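Here you go, one structure.
Only one protein chain is missing; all other protein chains are in place.
Let's turn to chain A:
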């Protein structure tokens, strides 16, 4: 027993020694198992495609799975910082886990790049969130694409129906703020449950106020039900959905009732059909090709792109930080944080990142495109 402990200690020391060299150590926390696995698995696949040397230094990626569990994510973050002495954390997959990790990274003064969507991860900016960055678009960017499209098409009265959970409430809030500013009126506000078997009542309510358009805020295949009910009851006007439905299962379930549906998505999903002039086309296509070469055609998703962009940000920021300090030191972590905050016009797969002291997401309207469902597949709107 004693011998075994000694051996383990020796192995541990050897690893610690290995990590203590001037390599850049990147700790990755993601949800490769559990309910968020469909997001975490493409992220994990993407980590293995990230650059292995940056600015002439070797980069080590240490990946830990948090099983979609907040407590485990925090434990993993602590382990990576205390034991592996990582210079930067990437993660986690889900918003609750990312929010919980903020305390840990702020305390140890380690920069962190989250792959989760919630705007609250980086705003409002405070002393702790100084250390936190994120790559996915906020719902706000997506909502603004919808509002712009509505304005351009003369839509003044919108009926809203969303999930009766945080997703629907969050979208309603974002959408209402934008719509109020632009003079678009929300004439109905309904809710439904993802597990509902009938939304006829809500559909009738939406139609009874005679809106110019209906906006459905749901994710995945359950968002097809209101759309089917509306079409079944004879609603002919335009229907908007969120990027939460941008997968092929939605097309399969919704069928011909979804023709003409309008929604915003990240550019990765439409990388091949983007016009060559689109600023994100080249960088998005680079990721798509690399990912599909490793994982098969058609396998790419926007979730993996969030992990890819974390790598893109590091590739842009680490060389700057390397000029000021050596990896593995507190000075390097601080320098890396400053460098991340200073990235300008860095093209990732999700959009163009320009960070500032106030904005640790740095994406603008180039991070999404409007698409339409036409002939049972996605097609880009001009």
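Everything that follows uses one rule, which is that contacts are C-beta pairs under 8 Å (C-beta built on N, C-alpha and C of every residue); 3 or more make two chains touch, one makes a residue touch a chain; residues count from 1.
Rule of thumb we're sticking to: contacts and distances are computed from a predicted model.
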Listed names "Branched-chain amino acid ABC transporter permease", "Na+/H+ antiporter subunit E", "Succinate dehydrogenase hydrophobic membrane anchor subunit" or "RNA polymerase sigma factor, sigma-70 family", with the criterion being the UniProt name of the chain not displayed: "Branched-chain amino acid ABC transporter permease"
From A:42, A:91, A:170 or A:222, residue that would touch the chain that is not displayed: A:222
Residue, one of A:87, A:190, A:315 or A:341, that touches the chain absent here: A:190
Full-complex contact with the absent chain, from A:75, A:120, A:176 or A:205: A:205
Footprint left on chain A by the chain that the document does not show: 38, 161, 164, 190-193, 195-202, 204-205, 208, 220-222, 224-225, 232-233, 249, 253
